[in-house]
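Yeah, one chain of the complex is gone here, protein chain that is, but the others are all in their spots.
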């Protein structure tokens, strides 16, 4: 599954996107955040306040308890500041 | 005192402005309307529904009971439809 | 505020882009510009019209609009305000009125523009006459415009 990062989440992780293969036990967005946080200090720093992180699955905003099964692209980013 | 008329009030009376000398007993805007209405059929037609008529004294909107003493210019017109 | 509104009552058309640009020119404290353009429609109700003719009360129109522009500048933190109202014969598709507000804050820019348009529709001394196949007739004031204007009255 492709994972994308934006703004300071991207800067902290040090990459804009990557392909990850989480185990089957990782079923939801917040479980994926917890799993990614264990990939190293950069990830732990990016996800240190999981409540601040927003997520989208296949270009649509989702809540932390959303299932990730079937997702092609999951994105993580801070609260949006456009307009 | 100068009196001005706008829109269909002007059209019904047949003039845009005139100078009138009402007697001292005519003290308020609605008394002036009643006095003008007696000047002929055109005036009676213009002022047939006094409640619809709006008035301004010296370029400021006023209510029917406003005193006309000291006014330089009094205007009568229908509800406004600008914008 | 120290800022003066630009108010013009004119027969000629106006250039929206130039008016918007004039408010932002040479300054970097404006974050939001709202423009409202009122345009002559080709129908009034369901009736096709050939044109509108706008009559106004010279002198009072300027004074009244200035009074409301001052009120808008007192109520909202505006950095620029332009109001242009045309008179005379105006064909369908042509501009009638323009309000442009500039502010650091988008809500202020939106609210001030709405306030001024509600005011112009109900209290500025202008009157519209329509020209159609049935002749000329004066457009009647609409109750819902009064309702819209009343929402700005301070209680």
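For this structure, a couple of remarks:
To keep things simple, chains are lettered A, B and C as they appear, and every chain counts its residues starting from 1.
Operating definition for what follows: contacts are C-beta pairs under 8 Å (C-beta built on N, C-alpha and C of every residue); 3 or more make two chains touch, one makes a residue touch a chain.
What you see is a predicted model; the values in this text were computed from it and never measured.
Though it is not drawn, the left-out chain touches A, C in the full complex. Contact with the undisplayed chain is limited, among C:32, C:63 or C:141, to C:32. Listed for chain A, the residues touching the missing chain in the whole complex are 4, 6-8, 10, 56, 59-61, 75, 77-83.
For chain C, the residues touching the chain absent from view are 15-17, 20, 24, 27-43, 92-93, 104, 106-107, 109-110, 113-114, 117, 121, 148.
Everything below uses one rule, namely that only the chains that are shown with their structure count from here on.
If each chain is drawn as a node and touching chains are joined, the picture fits none of the line, ring, star or complete shapes. Averaging C-alpha coordinates per chain and comparing to chain B, the farthest chain turns out to be A.
For the pair chain A and chain B, the distance between mean C-alpha positions equals 72 Å. With centres defined as mean CA coordinates, chain C is found 26 Å away from chain B. Residue positions of chain B touching 2 or more other chains: there are none.
Looking at chain C, one finds that none of its residues touch two or more other chains.
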